[in-house]
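Yeah, one chain of the complex is gone here, protein chain that is, but the others are all in their spots.
Moving on, here comes subunit A:
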Amino acid sequence: MLKQIFPNVAHIWPQFVQSIWETIYMTVWSSVIAGVLGLGIGIVLVITQEGGIAEDAYVYSLTDKVVNLLRSIPFIILLAVMFPITNFIVHTTVGTTAALVPLVVGIFPFYARQVQNALLEIDPQVIEAARSMGSGNLEIIFRIYLREGLPDLIRASIVTVISLIGLTTMAGAIGSGGLGDVAISIGYARYQNDVTIAAMLVILIMVFIVQFAGDWLAKKTVHL
(Lines give C-alpha, C1' and ligand atoms only; values in the text may rest on other atoms or scores of the structure.)
Protein backbone atom coordinates (compact mmCIF):
# COMPACT_ATOMS: atom_id res chain seq x y z
CA MET A 1 0.00 0.00 0.00
CA LEU A 2 2.60 2.48 1.18
CA LYS A 3 4.73 1.45 -1.78
CA GLN A 4 1.99 2.31 -4.26
CA ILE A 5 0.87 5.68 -2.95
CA PHE A 6 4.18 6.89 -1.48
CA PRO A 7 6.82 4.97 -3.46
CA ASN A 8 9.67 7.33 -2.61
CA VAL A 9 8.72 7.41 1.05
CA ALA A 10 8.86 3.65 1.17
CA HIS A 11 12.24 3.89 -0.44
CA ILE A 12 13.65 6.10 2.28
CA TRP A 13 11.49 4.68 5.04
CA PRO A 14 14.10 4.43 7.83
CA GLN A 15 15.21 8.00 7.09
CA PHE A 16 11.61 9.17 7.07
CA VAL A 17 10.89 7.61 10.45
CA GLN A 18 14.13 9.08 11.75
CA SER A 19 13.01 12.53 10.59
CA ILE A 20 9.74 12.19 12.47
CA TRP A 21 11.71 11.56 15.64
CA GLU A 22 13.94 14.51 14.88
CA THR A 23 10.94 16.79 14.55
CA ILE A 24 9.56 15.49 17.82
CA TYR A 25 12.96 15.95 19.45
CA MET A 26 13.26 19.53 18.27
CA THR A 27 9.68 20.38 19.18
CA VAL A 28 9.83 18.87 22.65
CA TRP A 29 13.17 20.33 23.67
CA SER A 30 12.62 23.79 22.27
CA SER A 31 9.14 23.76 23.86
CA VAL A 32 10.60 22.92 27.23
CA ILE A 33 13.43 25.45 27.09
CA ALA A 34 11.42 28.24 25.45
CA GLY A 35 8.52 27.37 27.74
CA VAL A 36 10.53 27.99 30.87
CA LEU A 37 12.12 31.13 29.43
CA GLY A 38 8.87 32.50 28.03
CA LEU A 39 6.94 31.76 31.20
CA GLY A 40 9.56 33.50 33.29
CA ILE A 41 9.67 36.53 31.05
CA GLY A 42 5.88 36.65 30.71
CA ILE A 43 5.64 36.71 34.49
CA VAL A 44 8.27 39.43 34.70
CA LEU A 45 6.26 41.51 32.21
CA VAL A 46 3.07 41.11 34.21
CA ILE A 47 4.48 41.83 37.64
CA THR A 48 6.68 44.74 36.65
CA GLN A 49 4.15 46.57 34.53
CA GLU A 50 2.39 49.63 35.88
CA GLY A 51 0.21 48.54 38.78
CA GLY A 52 1.87 45.11 38.92
CA ILE A 53 2.85 43.50 42.19
CA ALA A 54 6.52 44.32 41.64
CA GLU A 55 6.09 47.43 39.53
CA ASP A 56 9.36 48.45 37.94
CA ALA A 57 9.18 50.75 34.95
CA TYR A 58 12.82 50.16 33.99
CA VAL A 59 12.73 46.36 34.01
CA TYR A 60 9.38 46.38 32.27
CA SER A 61 10.35 48.64 29.42
CA LEU A 62 13.66 46.82 28.88
CA THR A 63 11.99 43.39 28.83
CA ASP A 64 9.17 44.66 26.70
CA LYS A 65 11.58 46.12 24.13
CA VAL A 66 13.73 42.99 23.94
CA VAL A 67 10.66 40.83 23.43
CA ASN A 68 9.37 43.13 20.72
CA LEU A 69 12.74 43.27 18.99
CA LEU A 70 13.16 39.49 18.93
CA ARG A 71 9.63 39.00 17.75
CA SER A 72 10.10 41.28 14.80
CA ILE A 73 12.97 39.28 13.31
CA PRO A 74 11.71 36.88 10.62
CA PHE A 75 12.63 33.34 11.56
CA ILE A 76 14.48 32.54 8.38
CA ILE A 77 16.74 35.54 8.99
CA LEU A 78 17.12 34.55 12.62
CA LEU A 79 18.38 31.15 11.49
CA ALA A 80 21.17 32.79 9.56
CA VAL A 81 21.94 35.43 12.16
CA MET A 82 22.11 32.88 14.95
CA PHE A 83 24.81 30.81 13.20
CA PRO A 84 27.83 32.01 15.20
CA ILE A 85 25.94 32.08 18.48
CA THR A 86 24.70 28.57 17.92
CA ASN A 87 28.23 27.45 17.18
CA PHE A 88 29.36 29.03 20.42
CA ILE A 89 26.64 27.42 22.55
CA VAL A 90 26.39 23.90 21.15
CA HIS A 91 29.66 23.74 19.14
CA THR A 92 27.95 22.76 15.92
CA THR A 93 25.77 24.49 13.37
CA VAL A 94 23.99 21.52 11.80
CA GLY A 95 21.58 18.92 13.07
CA THR A 96 18.71 18.96 15.46
CA THR A 97 20.60 20.16 18.50
CA ALA A 98 22.00 23.12 16.61
CA ALA A 99 18.47 23.95 15.48
CA LEU A 100 17.32 24.19 19.09
CA VAL A 101 19.13 27.48 19.60
CA PRO A 102 17.37 29.51 16.90
CA LEU A 103 14.11 27.69 17.61
CA VAL A 104 14.21 28.72 21.26
CA VAL A 105 15.18 32.28 20.42
CA GLY A 106 12.51 32.41 17.75
CA ILE A 107 9.68 31.15 19.91
CA PHE A 108 10.25 32.26 23.49
CA PRO A 109 9.39 35.95 22.93
CA PHE A 110 6.18 34.84 21.26
CA TYR A 111 5.37 32.61 24.22
CA ALA A 112 6.28 35.34 26.70
CA ARG A 113 3.65 37.60 25.10
CA GLN A 114 1.10 34.79 25.17
CA VAL A 115 1.84 34.20 28.85
CA GLN A 116 1.58 37.90 29.57
CA ASN A 117 -1.81 38.10 27.86
CA ALA A 118 -3.05 34.99 29.63
CA LEU A 119 -2.06 36.32 33.04
CA LEU A 120 -3.51 39.75 32.34
CA GLU A 121 -6.89 38.06 32.04
CA ILE A 122 -6.84 37.53 35.80
CA ASP A 123 -8.87 40.18 37.57
CA PRO A 124 -6.47 42.62 39.26
CA GLN A 125 -9.02 42.80 42.07
CA VAL A 126 -8.30 39.15 42.87
CA ILE A 127 -4.61 40.00 43.17
CA GLU A 128 -5.59 42.91 45.39
CA ALA A 129 -7.59 40.54 47.59
CA ALA A 130 -4.57 38.25 47.88
CA ARG A 131 -2.40 41.20 48.87
CA SER A 132 -4.96 42.16 51.49
CA MET A 133 -4.64 38.65 52.90
CA GLY A 134 -0.93 39.19 53.36
CA SER A 135 0.26 37.14 50.38
CA GLY A 136 3.78 37.88 49.23
CA ASN A 137 4.83 38.15 45.58
CA LEU A 138 5.95 34.54 45.23
CA GLU A 139 2.71 33.30 46.72
CA ILE A 140 0.76 35.50 44.33
CA ILE A 141 2.75 34.23 41.35
CA PHE A 142 2.46 30.54 42.19
CA ARG A 143 -0.85 30.32 43.98
CA ILE A 144 -2.82 32.91 42.04
CA TYR A 145 -1.33 33.85 38.68
CA LEU A 146 -0.14 30.41 37.60
CA ARG A 147 -3.12 28.63 39.06
CA GLU A 148 -5.97 30.93 38.11
CA GLY A 149 -4.35 31.45 34.73
CA LEU A 150 -3.64 27.77 34.04
CA PRO A 151 -6.40 27.09 31.48
CA ASP A 152 -5.35 30.18 29.51
CA LEU A 153 -1.69 29.28 29.87
CA ILE A 154 -2.40 25.86 28.44
CA ARG A 155 -4.21 27.38 25.48
CA ALA A 156 -1.31 29.74 24.94
CA SER A 157 1.05 26.78 25.08
CA ILE A 158 -0.91 24.91 22.43
CA VAL A 159 -0.70 27.84 20.05
CA THR A 160 2.99 28.14 20.77
CA VAL A 161 3.81 24.45 20.27
CA ILE A 162 1.90 24.44 17.00
CA SER A 163 3.83 27.46 15.77
CA LEU A 164 6.97 25.73 16.90
CA ILE A 165 6.24 22.63 14.84
CA GLY A 166 6.02 24.99 11.89
CA LEU A 167 9.35 26.58 12.75
CA THR A 168 11.11 23.20 13.05
CA THR A 169 10.27 22.54 9.43
CA MET A 170 11.70 25.91 8.43
CA ALA A 171 14.86 25.03 10.26
CA GLY A 172 15.11 22.26 7.69
CA ALA A 173 16.42 24.95 5.38
CA ILE A 174 19.67 25.02 7.33
CA GLY A 175 19.93 21.25 7.50
CA SER A 176 18.43 20.78 10.89
CA GLY A 177 17.00 17.39 10.09
CA GLY A 178 13.39 16.55 10.76
CA LEU A 179 10.38 16.44 8.46
CA GLY A 180 10.99 19.90 7.03
CA ASP A 181 14.47 18.92 6.02
CA VAL A 182 13.20 15.77 4.33
CA ALA A 183 10.44 17.67 2.55
CA ILE A 184 12.88 20.24 1.23
CA SER A 185 16.02 18.24 0.53
CA ILE A 186 14.24 15.20 -0.89
CA GLY A 187 10.63 16.05 -1.72
CA TYR A 188 11.32 19.48 -3.17
CA ALA A 189 14.84 19.10 -4.50
CA ARG A 190 14.24 15.76 -6.19
CA TYR A 191 10.68 16.42 -7.31
CA GLN A 192 9.42 13.57 -5.13
CA ASN A 193 6.06 15.06 -4.32
CA ASP A 194 4.88 12.06 -2.35
CA VAL A 195 7.64 12.69 0.19
CA THR A 196 6.53 16.29 0.61
CA ILE A 197 2.93 15.25 1.01
CA ALA A 198 3.75 12.49 3.48
CA ALA A 199 5.80 14.94 5.56
CA MET A 200 2.91 17.39 5.49
CA LEU A 201 0.46 14.71 6.59
CA VAL A 202 2.62 13.67 9.52
CA ILE A 203 2.92 17.28 10.59
CA LEU A 204 -0.83 17.77 10.35
CA ILE A 205 -1.32 14.72 12.57
CA MET A 206 1.14 16.12 15.10
CA VAL A 207 -0.69 19.45 15.14
CA PHE A 208 -4.03 17.71 15.66
CA ILE A 209 -2.66 15.66 18.53
CA VAL A 210 -1.24 18.74 20.25
CA GLN A 211 -4.46 20.68 19.74
CA PHE A 212 -6.62 17.85 20.99
CA ALA A 213 -4.50 17.02 24.03
CA GLY A 214 -4.20 20.71 24.89
CA ASP A 215 -7.91 21.40 24.67
CA TRP A 216 -8.62 18.40 26.84
CA LEU A 217 -6.08 19.53 29.41
CA ALA A 218 -7.34 23.13 29.40
CA LYS A 219 -10.86 21.92 30.09
CA LYS A 220 -9.64 19.65 32.85
CA THR A 221 -7.79 22.40 34.63
CA VAL A 222 -10.54 25.02 34.80
CA HIS A 223 -11.08 23.62 38.27
CA LEU A 224 -8.29 22.08 40.24
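As a working rule, a contact is a pair of C-beta atoms (placed from the backbone, for glycine too) under 8 Å apart; a residue touches a chain by one contact, two chains touch by 3 or more; residues count from 1.
Here, contacts and distances are computed from a predicted model.
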Hidden chain of the complex, named as in its UniProt record, picked from "1-deoxy-xylulose 5-phosphate synthase", "Ribose transport system permease protein RbsC", "Xanthine dehydrogenase family protein molybdopterin-binding subunit" or "Phosphonate-transporting ATPase"
"Phosphonate-transporting ATPase"
With the full complex in mind, choose from A:I5, A:V28, A:I85 or A:V126 the residue touching the hidden chain.
A:V126
Out of A:L79, A:I144 or A:I165, which residue would touch the omitted chain in the full complex?
A:I144
Footprint left on subunit A by the chain that the document does not show:
123, 125-126, 128-136, 139, 143-144, 147-148, 150, 221-224
